[in-house]
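Every protein chain except one is present and positioned as in the full complex.
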Amino acid sequence: MANNDRKPVPLEFEQPLLALAAQIETVEKQLADNPDIEEDLTRLHEQYELLRRSLYAKLRPIDHLAIARHPQRPYTRDYFERWDPNWLELHGDRKGADDPAMVTGLVQLAGHKLVAVGTQKGRSLKDKQACNFGMPQPEGYRKALRAFHHAQKFGLPVVTLIDTPGAYPGMTAEEHNQSEAIAINLLELAGLTVPVVAVVTGEGGSGGALAIGVANRVLMLEHAVYSTISPEGCASILWRSADKVSEACQAMKMTAREIFHLGVSDEVIEEPLGGAHHDYALTANNVAAAVARHLDDLCKLTPAQVRSARQSKFRRMGSMQDAH
Amino acid sequence: MANNDRKPVPLEFEQPLLALAAQIETVEKQLADNPDIEEDLTRLHEQYELLRRSLYAKLRPIDHLAIARHPQRPYTRDYFERWDPNWLELHGDRKGADDPAMVTGLVQLAGHKLVAVGTQKGRSLKDKQACNFGMPQPEGYRKALRAFHHAQKFGLPVVTLIDTPGAYPGMTAEEHNQSEAIAINLLELAGLTVPVVAVVTGEGGSGGALAIGVANRVLMLEHAVYSTISPEGCASILWRSADKVSEACQAMKMTAREIFHLGVSDEVIEEPLGGAHHDYALTANNVAAAVARHLDDLCKLTPAQVRSARQSKFRRMGSMQDAH
Amino acid sequence: MDLKEWFASRQKRRDNPEVKQPLTTEEYCALWTQCFQCRELLYTRDLRGNLFVCPKCQYHFRISALDRIEQMVDEESFQELDAGLCSADPLQFVDTDPYPKRQEEATRKSGLKEAVVTGVGKILGRTAAIGVMDFGHFGGSMGSVVGEKVARLIEHAQKNKLPLIIISSSGGARMQEGILSLMQMAKTSSVLKSFSDAGLLYISVLTEPTYGGVTASFAMLGDLIIAEPGARIGFAGRRVIEQTIRQKLPADFQTAEYLFKHGQVDMVVERVKLAEVLAHLIDFHSGKRGDKVQTTQASGVKTSASRA
Partner (left out) sequence: MDLKEWFASRQKRRDNPEVKQPLTTEEYCALWTQCFQCRELLYTRDLRGNLFVCPKCQYHFRISALDRIEQMVDEESFQELDAGLCSADPLQFVDTDPYPKRQEEATRKSGLKEAVVTGVGKILGRTAAIGVMDFGHFGGSMGSVVGEKVARLIEHAQKNKLPLIIISSSGGARMQEGILSLMQMAKTSSVLKSFSDAGLLYISVLTEPTYGGVTASFAMLGDLIIAEPGARIGFAGRRVIEQTIRQKLPADFQTAEYLFKHGQVDMVVERVKLAEVLAHLIDFHSGKRGDKVQTTQASGVKTSASRA
C-alpha cells in the first residue's frame, strides 16, 4: 500500500510559507538559550497559520493545477486500498492487453459493493512509464467498459476516480481507435441502469477523463481540475505561447469551484489543508463519505430512473441563445 | 468478380477419367480418315459418361476432401457477387484491424435483405497470404461479431458461408485471445433472435468454422466436409502417422452425407457434377435457392421462437448413455 | 441570410456570369484554385462542377456545409432545424480576443451562425435527418450550440423514425466554452444511446478533417461509418503524437485509407458516389423485420465504392 509517510514536497507558491517555517525553526533553536523569545515564537506560529490559511484561501487556478499534479498526490490505488483492504482487482480487456493506466476492481465502500474504476498515474518512474503517466490506451478504456458491463449485469453501482492528463496520444493508440474506445464508453455509460458516481481526484483531462466520467454525480476534490484541453495545449493554441499557461488556466475555468458553478460538478470535496498529499487517510475518508452519501441517494431510485436522471443531467449541459 | 472461365484442374482420383478422355481425343482425330470407327467413338463417349457418374457416385471421404479443397473452388466473395452484384461490404472490427479472412457485408438474396458473413481463402498467392489461407485471426471473428450485432439490431437474418481449415494458429492470434473470440461468437450467435443460416461450402474446420456456424439451419454442399480437427491433425495424433489421412477422413465421418446422418446438418446441397468448381453460377444458384427456402421458413417464426429453436437444436446434439 | 436566400443568390450569380471585364487579382484568384495535393491549377467553376474533387488526382477538397447539402441533398428538399441557435459566452472567455468577437469573425467567414447545419432532407428521394459540419466556421469546433443542434437532430430523427446521417468535420472541442464544450461529447453520445436503442440507423460520414471531441463521440458511433478518400481523421493531432512518441509517423497516418486498413471505417467512398451509397444503405435498413424486397436489384450502387 503506497503511503505518504514521506514529507510533502513543497510547491513553488508555497515558498513564503517555507521561508516562515525556516525562520520559526531558527527561532526555536534559540529558545533554550533565550526563554524570553517564546512570545515571538508564538506570534510566528500564529503568523504561519494565518499565512497558510490565506495562502490556500486565495490560490490561483495554476496553483490548484500544481496541487492536482503534485507527485505525491494520492492515486486511484491509494483510495481503493484504504476503502477496502480486501478489494480484488480485475484485469484485462480479454482481447490482448491489460492497461496499467486503468484500474478496475471489486471494492466495498461503506457497505456498498461496487465496481470501481480509475486511472492510475504510477508512483515510481517504472510505474509511471508503464502507466504512460496516467494516460490510458484504447485497451484501458475497453477494460473499463468490461467493468461497466460487469456492474450492469450484477446490479452493482460504479464508482470512478479520474486523474489523467488525457487519453494517450500515441501511434498504436490511434491505430487501435482511441476515438472509438472513448466514444463507446460515453454511449455505454449513458445507458447503464446502475448508479454511477465519478470523482475527479486530480487532473480531469479532456475526453480521456470524460470516458469514465458520464456519471449520475460528478464530484471533485477541492484542488482537482477538469478541462477540455490541457492548459498547456490551450495556451499554445490560443495564445501561441507556452508562457501563457496561467492565463489559460484562468480563462478555461477549470478549478473545482468553477466547475461546480458551471453546473458540471455536483459537489466539491474538501481536502486536508495544503492538499490531499498531506493526508492520504483523511482524503480517502472524505471521498468515501461523499461517494457513499450520493450512492445512498441514488440507490433509492429505480434502474430506469437512474439512467434517465443521468441522461437528463448531461442533456441539459451547455450555454446558448436562440436568435428566433 | 472472380470467375471459373479457366478449365477445371483435375484431381488425382480423376485420372482414369482423364485417360479415357485422352483416348477419345485420339479416336476423334482418326475419325475423318476412318468413318467406320464412329460407332466405337459413341461407345467410348457412353463409357466416359458412365465412368464419370460412377466415379463421383462412390467417392471416398478423402476425395470429397480434395474437391472441398480444390484451388478453383468458389469462395465466399464468388457467392456474394453472384447473389447480389450491388452487395456492400462492411469492413473492420472498429478496434484496429480488418481481417481479410473474414468477409462481412449487406447482401440481397431472393428478396431477403441479409447480413452475410463468410471466411475467405484468397485466390492469388498474395490474397491467400493476406487471408492466411482462410484462417481468421481473432480480429476476423470480432468483425463477424460486429456483423451479428448489426443484424440483431436491424432485424436482418444472418447467412454465413464456411470454408476454412480453422482459426489461425499464430502467436499474435493467441495473444489477442483467439479462444475468447471464438467462444464469444458461439455465445452471441446462440442469443440472436434473427434467423441464422450457415452453409459449409468447402472445409468446415474445427472451432474456427463453428464460430460462424451456430445457426438455425446448417447446410452443406455435397462435397464439403466438416470436422473437429483436420484429418492431417487427427492422423498425426491418433495414428502417429501422416500417411493415415485417408483413414482419419474415413473414421471421423466428415462428409456432407455423414454429417447429415449424424443430425448435425439439415440439408445437403447438390453440386455440379465433378464439383462446384465446374460451374460457379449453378453452384451459387443452388446455394441461394436452399438458403432462401430455409429463410422463408424461419421468417415465419417469432424472434423468441427463432432463438429457442436454435438453442434447442444444439442442446440436443451428442450421443451418450446413462448407466443409471 | 438564411439557407433559402443563400441558395437563391448563388443560383442568380451562376445564371449571370460576368467575366467580360478584365479581372482584378482577387477575382483572378477566386477563379482559379490550386490543388493541395497535385498542385494543378484548376478552374474553380469546373472544380465545383466536379463536387470539389480534383479531376487530376482525386483530391477531395474541404467543402462548406451548404455546398455539401447542395451536392448531396435533393434540390429544395432540405428543411433546416434550429437555425436560430447561437453561442453564448458562458466563461466570458478572452484569449488574444474575446470569444464573441471570434464568433463574429467566424460567422463573417462562413456565413453560418454555427459550425453545424442540421435539418431534414431527401437523399435521392429517401428522407433522412441530416447534420453537416463546417470546418470553415470556427474550425468546425464543437461548443454548446453544435452539441445542442446535433442532440436535437438526433431527437428529431428518433421521434420521426428517420435514418440519421451526420457528415463530420471538426478540429475538436471549442476551447472558449471550457468544460461545457467537453460535456457536449457526453450529451450527444447519451442522446445517441436512446436513438440506437430504438433500433434506428445512424450513418456517420467522416470528412477532411475530423478530430478530437467530435471523433471521440458521435462521429465514431455510427452503425456504419463512411470516410471520404484522403480525409484525415483521429483523436489526437499528428503533431502532438509525434512530440509524445518522439518519432516520425507514416505519411498516410490518420488518413481515411489508413483507418480503413486498421478496421475503423466500413468503407471509403468517393464523393461522387456518396449519395448513392447512402441511399442504398437507407433502403437496406428500412422496412420491417422479415420484409422481402421485390427485386434483387433495388437501388443500384457498385461495390467498387467499398475498397477491398
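For reference, chains read A, B and C in written order, and residue numbers begin at 1 within each chain.
One rule holds for everything that comes next: a residue touches a chain if its C-beta (ideal position, glycine included) is under 8 Å from a C-beta of that chain, and two chains touch if they have at least 3 such contacts.
Remember, it's a predicted structure, so these values are computed and weren't measured experimentally.
Would you list the chains present here that the left-out chain is in contact with?
Across all of the complex, the chain we cannot see touches A, B.
Of B:177, B:216 or B:286, which residue touches the hidden chain?
Selected residue, touching the omitted chain: B:177.
Tell me which residue among B:210, B:224 or B:245 touches the hidden chain in the full complex.
Considering the complete complex, B:210 is the one touching the chain left out.
Which chain B residues would touch the chain omitted from the figure, given the whole complex?
Residues touching the hidden chain, for chain B, are 167-171, 173-180, 182-184, 186-188, 190-191, 206-207, 210-211, 213-214, 226-229, 233-234, 237-239, 247-248, 251-254, 259, 262, 264, 310-311, 314-315, 317-324.
May I ask you to list the residues on chain A that touch the chain which is not drawn?
Residue positions of chain A that touch the missing chain: 81, 83-100, 106, 108-113, 139, 143, 150, 153-155, 157, 194, 299, 303.
In the analysis below, only the chains that are shown with their structure count from here on.
Name whichever of A-C and B-C has more C-beta pairs touching across its two chains.
Between A-C and B-C, contacts are more numerous in A-C.
Using mean C-alpha positions as chain centres, tell me how far chain B is from chain C in Å, no decimals.
42
Compute the distance, rounded to whole Å, between the mean C-alpha positions of chain A and chain C.
Taking the mean C-alpha position of each chain, the two centres sit 35 Å apart.
Where does chain C touch two or more other chains at once, residue-wise?
Residues 196, 220, 262-264.
Note the residues in chain B that touch 2 or more other chains, in rising order.
94-96
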